[in-house]
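Heads up, one of the protein chains got dropped from this complex, but the rest are sitting where they should.
Note that the chains take the letters A and B in the order they are written out, and that residue 1 is the start of every chain.
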Amino acid sequence: MTPYQPRTLPDPGQAFPIKLSIRDFNLSFGQTPILKSIDLDVIANHVTALIGPSGCGKSTLLRSLNRLNDLSTECRVSGQIHLDNQDIYAPSMNIADLRRRIGMVFQLPNPFPKSIYENVAYGLRIQGIRSRRRLDTAIEHALTRAALWDEVKDRLNTNAYELSGGQQQRLVIARALAVEPEVLLLDEPASALDPISTLKIEELITELKHNYTIIIVTHNMQQAARVSDYTAYLHQGTLIEYGETQQLFTNPRKRATENYITGRFVE
Amino acid sequence: MNRWLSGGHAWIWLSAGALSVSLLLVAILIGFIAVKGLSHFWPAPIFDVHYHEQDDPSMQRLIGQRISYQSTDQGTQEYLFRRSEAQAAYQDFIWLTDAQINTMTQRPELMTLEHRTFGRLIAEPILLRLSPTSTITPPPVDWPEQIKTAQKDAQLTLLLGNGEALTLNLVDILEIHFPNQLSWVEKMQVFGKGLLQFMVESPRQGGTEGGIFPALFGTVITVLIMTVFVTPIGVMAAVYLHEYARPGWITQTIRIAVYNLAGTPSIVFGVFGLAFFVYTLGGSIDQLFYSESLPMPTFGTPGLIWVSLTLALLTLPVVIVSTEEGLARIPKSVREGSLALGASHTETLWRIVLPLTTPAILTGLILAIARAAGEVAPLMLVGVVKLAPELPLDAEFPFLHLDRKIMHLGYHIFDLAFQTGRTDASLPFVFTTALLLILLIILLNLSAILLRNRLRVRFQDDKKPI
Partner (left out) sequence: MRPNPKPKQAKQSAFQTWRRCRDAVMSLMIRSSGYTVVISLLLMFVYLGYQVFPIFKPIQVTPIETERLSEEHRSSFQWHPVNLDPSALVYRLAENQRSLLTTTSDGGIQQWFWLMGDAGTPASFQKVHEFTSHRAPILALIPESQRRGFLSLDQQGHLAIHYAPTGETLWSGYLTNEPIKAYSLSSSNQILGVRLASGETRYWHLLNPHPQISITSLLHKVQYEGRNQAEWVWQSAPSAEYHDGKYSIVPLSIGTLKAAFFAMLFAMPLAIMGAVYTAYFMPTRLRNWIKPSVELMEALPTVVIGFIAGIYLAPLIEAYLVQVLFGLITLPLYLVLLSWLWSIFPDSTHYRLKSSLWVLLIPALVAFVWALPYASSLFESWVFAQDLRQWLAHHNIDYAQRNGLVIGIAMGFAIIPTIFSLAEDALSSVPKHLTEGALALGATPWQSLQGVILPTASAGIFSAIIIGFGRALGETMILLMASGNTPLVNMNLFEGMRSLSANIAMELPEAQAGSTHYRVLLLSVLILFVFTFVLNTLAALIRQGLKKRYQQL
């Protein structure tokens, strides 16, 4: 199968700028290549879904965008990723600032063992914001946008671990939103949640894309079809196909994509 | 027979036996110390005994507390008496058998008292002189009350076991008990009071009377100052090993160094402490800051600060290992969550990881303190002495005197048991001090174990999928 080589946007005529542009990106752990020559443009204020069988590198690609892979000493990268025309792998890049601009939500909710308030305030405090008034405003704003405010506004000082799984995941989203990122990375955000919580998270994603660029990794193809505008299909570290979600799901250009989305793919 | 061999029954029994023997030994040791140490404070009954020596038929008399008794091989009883010791010729303890004892009476007015210079006396009171004109002789029923309410200038005349009379000023008598009149509850009270006094008083009579407060205080202050040194370095070294170091020869070297610090004999630390801290470091400090008082050394001589520093070096690996274990238990997702919010490595460490590691750090510190409290050998070299004239903490500027020599529980045991001449008199104190030290250490260790177990349970809960 030949990898998909887009040099242009999936939809050249649209009005939104390119938020992230990935060019010829390779990544390996030790001797094992994980991502091979990825080219991908992410359009601002849309939801882009990364799908593919497990081990295809979609989570790694997501974690490359905020350089979380750097934590592993074995990790080697080549190629470029630009965030608004700024190379994020440039030596001059401030990683902490990059991670503030690109928020991330993980597969399992990982609130800090602090109060709900302190969880959301954490990122702001890191940024040096001390004023109680500013914190209060920002926290209310973030929790409201994460659709959690009404549920927790009376118990902001209780420990975050006392929330339900779905609430915790929304708290984590609120925590990410509080530092006003430009991009939101979601790594299978609903995989550990019950259907009702999942639905809430999906509604939230649709809501949030007006303000943020969202990239979501998901195992669940229905979810990808429901929430995303664009979808990229990865297989064994290679980007096979990238296009508008509707088009990719109804009329895939590649045989491999079709096999995967129709479930004929054998993992 | 075959089954016996292939089942390894012999080995299983041997190994079970080995474990039982080890545990029995510990139980016997601690039980022995506890009984010996605590019985010293129990107001044992006082007897007026007429007896004769084994090889000498002439009658003798003693007034003494019956500490214990046991059956002999011949089926007779054998008693241990503690006698008063105002006269040096007396031995403190004496074993007597049934056959030696003629009469043994337990009269209510027999008393024990603590005298300022003679120490503990066991005697029969014969006269209380309230004023030059008024005297009382026992046994009126309110005799104890009379003594307690008597003026301080009153005098008490006692008859010791050997028939010698002794007149003492009431001012010099610290305490009086009538063990033969006490009820069980009152005995418990005397016991508790004695134990308490033991902990809050200074030693008298070369450690055979009084208490061990300076040693207890010295031990506590030493480990506290040690904690100040060992905590930051131990915690940061553990953080380095777990969070910063990349696998390689440097990390390997550091780990081996940690193992080595843990396994190096404590006396080596003591010698290093004396040679480097005291003579070299302390000597330089004296030259730089205290040159006016030379050649009298200020810091160039063993003292509190050097004890604490030596102990800090000694317990560094304990803190490192425990902290690292704690760091390893913190889920990766929590760290990543913080990093993904734009926190730097250090900020994550400081705000998220270390607060979560606190119980582990505390466990390490408690274990370090327990280890330090039990050490003796290195301390003998770097600043612990048998009798320190002043406590290291007082109202005089700068309040905490890091250069002073201190007393220490462990060294007190060694000193009392082996350096003091009056072994019989000091042994009960050695036992009680040993018991106190063991209890202190067991308490510290137990709290560390409980803390660690709670920590493990807590993180096991966290790992459950939601």
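Just so we're on the same page, a residue touches a chain if its C-beta (ideal position, glycine included) is under 8 Å from a C-beta of that chain, and two chains touch if they have at least 3 such contacts.
These numbers were taken from a predicted model, which means no experiment stands behind them.
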| item | value |
| --- | --- |
| Listed residues B:Ser22, B:Gln77, B:Thr117 or B:Gln189, member touching the removed chain | B:Ser22 |
| Footprint left on subunit A by the chain that the document does not show | 94, 96-97, 127-128 |
| Residue numbers in subunit B that touch the chain omitted from display | 3-4, 6-26, 29, 32-33, 232-233, 236-237, 239-241, 243-245, 252-272, 274-276, 279-280, 313, 316-317, 320, 344-347, 349-350, 370-371, 373-377, 380-381, 410-411, 413-414, 417-418, 423, 427, 430, 434, 437-438, 441-442, 444-446, 449 |
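As a working rule, only the chains that are shown with their structure count from here on.
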| item | value |
| --- | --- |
| Interface residues, subunit B side, partner subunit A - complex | 246-247, 331, 333-334, 336-344, 347, 351-352, 356, 465-466 |
| Complex contact set, residues of subunit A against subunit B | 66, 68, 71, 73, 95-101, 103-104, 106, 108-113, 122-123, 125-127, 165, 168, 172, 175-176, 179, 192 |
